[in-house]
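All remarks here apply to the structure that follows.
Complex shown without one protein chain; remaining protein chains in place.
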Amino acid sequence: MFPTPIEKSSRTWQLTYQSLLPVALVLWLLPLIAVALFSIKPAGDFSAGNYWNLPSQFAGFENYGRVFLESDMPRYLLNSVFITIPTVIGAVALSAMTGFALGIYRFKLNLAVFFLFVAGNFVPFQILMVPVRDLTLQMGLYNTKTGLVLFHIAFQTGFCTLFMRNFIRALPFELIEAARVEGIAEWRIFWYVVLPLMKPAIAALAVLIFTFIWNDYFWAVVLTQGVESQPVTAGITSFNAQYRAAYHLMSAGSIVAAIPPVAMFFLMQKHFIAGLTLGAVK
Amino acid sequence: MSMQADHSNRSWYKRNEIALTPWLFLIPGILMFLFYVILPVFQSFYISTLDWDGLGQGTSVGLENYRELWHDPAFYISLRNNLIWLALYLLAIPAGLFIALFLNQTVTGIRLYKSLFFFPFVISQVVVGLVFTWFYDPTFGLLNTFIGWFGFGPINVLGDPTYVTYGIIAAGLWPQTAYCMILYLTGLNAVDPEQIEAARLDGAKGWRMLWYVIIPQLKPATFIAFVVTVIGALRSFDLISIMTNGGPFGESRVLSFYMFEVALSEYGFRMGYGAAIAVVLFLIMLCFITYFLYSMYKEERGH
């Protein structure tokens, strides 16, 4: 193990390390802790110039209450859910299929198709902005959740295919051969043999895509507007504009917007990290 | 008769099942991808030769947009900032490695520490941008409060053309470092303990051990960290849009933000010009894409 395990080092270094950890963590998360602190302060603290001292009173319920009851935040949150969940389902479904096709079968264009997906995934997505916006407009899907979802599914298919295909490659191929010998139809092999083995990959990918899509801002701004379709990342900016310089409310709103992916991460940590780090080890 | 046809049909499919199945599975994915990703790339090339406001028909102007770009000071500022982004964003890789090494221990509670260190990556960039805007605020920001204790400041990080890009990059490095850290933590887990022991017996330790034994074994993690960091740097948009809106006087623009401004903001709606900027961005990216694909291709061949 590198660096040398702490148990094997001197007592002083052990103690130093143990006390260094929380300090480092607090420093690392300082900007975030500040926002959390802001979100429970009463408005009066800010006009009194009390930015960084402890809150004069706990106003968390009031601030968060206003975010939920007096603003459009709940609608934005709901929009985010209705954008994120279908995208996750769609992208995972499509890429399970493409990954299966590219991971199991040997055919001439296999590598070419695979690289097409990979290259598309690396494209700076701004180059798609003008045409995709126009396309969405022409299909009458501008400013709809559907329009946003369709694009997200398509774009995420690139990354997901890369992921799924590499995962399937690593599965024991004998299983599939054995199934073929039994005379099982190919789509049944997919459904009954490969898909069950892909569960960890599906879980990892689902969590990852959830986070990516939930946090998307660029496409939300390009393809939607207004409270009926915008996700919370875009919503938070109009929320903030409404309460500009009302730091306690902006903080509370930001935290509300950030919570779902954070919760997802803590609940599904294992899958999340497995997904992110696929390929980081050989 | 019909049964006959049915039978031959099925047998034709059966005979070619192995060849056909992959395409059946690929079709939905490929269609979506072609429609929304591949074709638009080419459309952008075409649109970049138009003078078009996004309504009705555009008029073809040949390479006029590119000629204008060539003389546009804002374009060069954006390009310069993109290069700064690219160079400095890569600091996330050594920084991530450093934190990973710091956290790669087995003391109690270390798992929670690792998760909390990873935290910034999970949060939306919109929130990160907001958090850092306040962090830098010249009146009450933590940064200026802090340097105020030492008698400096205040520094108006986001309002000063000299610092603004660096300030935004620092905000971007926060989540990106967390990302690289997690890659390296996983990588470190997989480092061969026997090799470390062998190197220890040879008297290697500290920096030499890290440089000659550990880092070479972390190569796959480094490659991925490099790929995601480069892509992240060239795509940077959210932070700029949230933190400065490109200002002060356009000094923090990057190409992706400038094209958005030109094509979709109130003052713009010059789709052709925006597409031309996107094409330049794409060409820069193409150098990296080629390199990535080439690396992957070599890898595939090795299998």
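Note that the chains are named A and B in the order they appear, and that numbering of residues resets to 1 at the start of each chain.
Here, contacts are C-beta pairs under 8 Å (C-beta built on N, C-alpha and C of every residue); 3 or more make two chains touch, one makes a residue touch a chain.
The rule is short, and it goes like this: contacts and distances are computed from a predicted model.
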item: UniProt protein name of the chain not shown, from "phosphoenolpyruvate--glycerone phosphotransferase", "Circularly permuted type 2 ATP-grasp protein", "Sugar ABC transporter substrate-binding protein" or "Transglutaminase domain-containing protein"; value: "Sugar ABC transporter substrate-binding protein"
item: Displayed partners of the chain not shown (whole complex); value: A, B
item: Touching residue (missing chain; options A:9, A:53 or A:242); value: A:242
item: Option from A:50, A:143, A:166 or A:269 whose C-beta touches the chain left out; value: A:143
item: Sole contact to the chain not displayed, among B:220, B:250 or B:272; value: B:250
item: Interface with the undisplayed chain - residues on chain A; value: 47, 49, 137, 142-143, 225-228, 237-238, 241-242, 244-245
item: Residue ranges of chain B at the interface with the undisplayed chain; value: 53-56, 68, 73, 136-139, 154, 156, 158-161, 244-245, 247-250, 264-269
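Operating definition for what follows: only the chains that are shown with their structure count from here on.
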item: Inter-centroid spacing, chain B versus chain A (mean Cα positions, whole Å); value: 14
item: Touching residues (chain side chain A, partner chain B) in the complex; value: 1-7, 17-18, 21, 24-25, 28-32, 34-35, 38, 49, 51-52, 94-95, 97-98, 100-102, 104-105, 107, 110-111, 113, 115-120, 122-135, 150-151, 153-155, 157-158, 161, 185-187, 190, 211, 214-215, 217-218, 221-222, 233, 236-237, 240, 247, 250, 254, 257-258, 261-262, 264-266, 269, 273, 276-277, 279-282
item: Interface residues, chain B side, partner chain A - complex; value: 17-19, 21-23, 25-26, 28-30, 32-33, 35-41, 43-44, 47, 54, 101-102, 104-107, 110, 113, 115-120, 122-127, 130-132, 134-135, 140, 142, 145, 174, 179, 182-184, 186-191, 193, 196, 205, 209-210, 213-214, 220-221, 224, 227, 231, 234-235, 237-238, 241-242, 255-256, 259-260, 263-264, 271, 274-275, 278-279, 281-282, 285, 288-289, 292-293, 296-297, 300
